[in-house]
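Missing here: one protein chain of the complex. Every other protein chain is in place.
Order of writing sets the chain letters: A and B. Residues in each chain are counted from 1.
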Amino acid sequence: MEAPLRLVVANPLDRLARTLEALLVVTSAPLSLDELSAAAAEDSERVETALRLLAERYSEGRSGIVLERVAGGWAFRASRDAADACARLFERPVQRGLSQAGMETLAIVAYLGPCTRPEIARIRGVAADSAVAGLVERGLITEAGRGSDGAGGAVRYRVTALFERVFGLESLSQLPRLDDLGEDVDAIRERLHAVAAQRTA
Amino acid sequence: MEAPLRLVVANPLDRLARTLEALLVVTSAPLSLDELSAAAAEDSERVETALRLLAERYSEGRSGIVLERVAGGWAFRASRDAADACARLFERPVQRGLSQAGMETLAIVAYLGPCTRPEIARIRGVAADSAVAGLVERGLITEAGRGSDGAGGAVRYRVTALFERVFGLESLSQLPRLDDLGEDVDAIRERLHAVAAQRTA
Partner (left out) sequence: MIVRELELDLDAFEGPFDLLLTLVLKEELDLADVDVAGIVLRFVERLAERDELDLEACGEFLVLVAALLELKARGLFPEEEAELADLEPEEAAEELARRLAEYRRMKEAALWLRERLADERDRFFRLGPAPLAPQPERKLAPQDPEGLAQVLRLLAVAPPQVSLAHMTLHFPPVAQFLERFRALLRRRSIFDFDQEIDGLTRQEQAVAFLALLELRRANQITISQAAPFAPIRIARTEESGASDERTTAWKLRSA
């Protein structure tokens, strides 16, 4: 262990540079000079010197990881040479469909909507928070006021125009009929609640 | 542009390595060999060779960025040397306050999953609802369809890639063999018999 130790002493900036690399690879937002200095417990002048060193090492043409100075501070990005590969990588999740949780939640909101998260949770037998959040993020459902029990009630959700587009529907009346479950929405809702109660019994 | 072009020809693996660096720095989740090959548009054998090269360059002690094999793929993380600096800037909320109930539930899902809440409750002897909800919220487990007892069955859970990452596992097969843990059935049966023998003596 003699050699590496000598190396650190010989070029202490190298150690600081390694710390900065670590901080920059973990962060989800550009880090300012102040943030980097505070985290590395080093004065900002030395941090700036180390950053210049890193900017040279992580530069276009030399590395696939590029250190860039942006408005908010410093951040790693992918090199432009790899733009095509990155584009192919990001195209992939598009193909993925909806999860079982997402599909069940969406079906409940589409057929019974507007409805609240507690109601969705009751029917599915599982908390609906992350499924609802995912669908809102994808723009398939959106908030539609509060529950009938007044202003203090839970937020209700309904499907969006994007939902209709994705499912190729002109309107919700084009949803496949569910006569086998009940003659109207109220009957279907009642049936789902009854089954859910049995499941948890 | 003569010189760099010659360099690429001299070591074409270098160009692939740079592409992989770029892919690994723009994503957070580990990328499998297949995903990397598809995005880089290269055959997996060459990608594997390039990854070995990178793993050497990005290794503990040599770099602040470490390339690791985890959760069935490859991902960058911060070097352990920089843990103190990272801790000053980032939280690890995933594991903060994981209760004993949470830990046991996590173990059951990791080993026996996908499994349902009633199955977890049967093993632990206590309802698992709040422990399961806490683990879902932390992203350590997720829904994986419904039970085999038909469509109306209870929701099943499995551990996520984040679980493997947080625990530093290449795959679930790295968990210790269940047979090696705890007392085996024979030992417990013997103790039961010993107690019974005492009673009738």
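Here is the rule we go by: a residue touches a chain if its C-beta (ideal position, glycine included) is under 8 Å from a C-beta of that chain, and two chains touch if they have at least 3 such contacts.
Remember, predicted model here, so these are calculated numbers, not experimental data.
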Contact partner of the left-out chain, one of A:D14, A:E68, A:D81 or A:D129: A:E68
Subunit A residues touching the omitted chain (full complex): 22, 25-30, 68, 70, 75-78, 86-87, 90-91, 93-95, 97-98, 100, 103-104, 106-108, 110-111, 123-124, 137-138, 140, 166-169, 174-178, 180-181, 188, 191-192, 195-196, 198-199
Interface with the unshown chain - residue positions in subunit B: 25-28, 75-78, 80, 82-83, 86-87, 90, 92, 94-95, 98, 100-101, 103-104, 106-108, 110-111, 121-127, 129-130, 146, 149-153, 162, 165-168, 175-176, 178, 181-185, 187-189, 192, 199-201
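By definition in this document, only the chains that are shown with their structure count from here on.
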Subunit A-subunit B separation of Cα centroids, rounded to whole Å: 19
Subunit A to subunit B touching residues, read off their complex: 4, 17-23, 25-28, 31, 35, 38-41, 61, 63-65, 76-79, 81-82, 85-86, 88-89, 92, 99-101, 124-127, 129-130, 195, 199
